[in-house]
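Heads up, one of the protein chains got dropped from this complex, but the rest are sitting where they should.
For subunit A:
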């Protein structure tokens, strides 16, 4: 390389880039302190108009200043690296500090560090990155050379993802609906519990849940904490299971997924609230034998454990859900009806809204008559997908070509 050039003399390099990025961070933080909290997001058609004007200005600036030194700097790697570093710094802060609203009003809250993604420094750095990434992509696209196609895909892909994802966030509607068995619901609520009417109604015909068997575990009597001196510390109950749990030998003599207590034992039954129960025989390390029933109980039945000694008890854990789904009927304003099954990871689209199975009444478990659904409308999704697929093509290109040897 050459001798060191004084700072701020053209062409600008790393020193100037880092100073500029730092300056942007400072300006952003200053704005954050002075201006009120930025809560508004752009909605259609303002985001579209703003986005289009931004893009046109970007292209215009590129065409006009293509040959200038400032353009070379703005589309150069030093500025890219400094901006990505500034972004990384903010994301690291975000990865350490919990991103939750807070009642306190310390420096963290004033600088917006607990709601980083809507803070001014974050928005400014991203905007700057979008400009730099746009210039670079334009420079490599016009004039187009075939050998640059991998570069063009990955860089434009990323640009489109940030651009469409950012602008579209104002139009994204994410709501929840609580639907009850045999009832029809058309209202949805947002994360601040504000209700609104939906352009579709949902009737829950049936909510189905399939559970794993509960597990055996040993807990400390005093604290109720799981005792984990050895692994495995929990073993799934099966019929006729014989296993060793922390030195105790446990044999499952009877097991019912749904049962109820009557007298001194449990019987299989399928009442509302019937809980799993097992009859176990336990042999302690001192060869004492204990026998008894354990049950994890349910929302309307008590649980029962088996006291092993002064210190420990054998318990049954609450079964974990294996699968849950809602049998529903959708009604749309045009009078159409549509039956569907909603399941986690299997959403259904109706009238421009995507409906997801989210949760249920977890206290009631398998007896829940409530199904919690999430309804999402995201008109910008196809554009973000285009960006994501372009980035994927770029990644595959990178994998295929590897690092081309550079003559040094």
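In the analysis below, a residue touches a chain if its C-beta (ideal position, glycine included) is under 8 Å from a C-beta of that chain, and two chains touch if they have at least 3 such contacts; residues count from 1.
As a working rule, contacts and distances are computed from a predicted model.
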{"item": "Complex member absent from the view - protein name from UniProt, among \"3-oxoacyl-[acyl-carrier-protein] synthase 2\", \"Cytochrome C assembly protein\", \"Protein-export membrane protein SecF\" or \"Multiple sugar transport system permease protein\"", "value": "\"Cytochrome C assembly protein\""}
{"item": "Contact with the hidden chain (one of A:42, A:201, A:290 or A:318)", "value": "A:318"}
{"item": "Candidates A:46, A:195 or A:212 - the one touching the absent chain", "value": "A:212"}
{"item": "For subunit A, the residues touching the chain missing from this view", "value": "1, 77-78, 80-81, 84-85, 87-88, 91-92, 94-99, 117, 165, 172, 174, 212, 215, 217, 226, 231-236, 317-318, 320-324, 343-345, 347, 354, 356, 374, 376, 378, 381, 384-385, 388, 391-392, 394-396, 398-399, 401-403, 405-406, 408"}
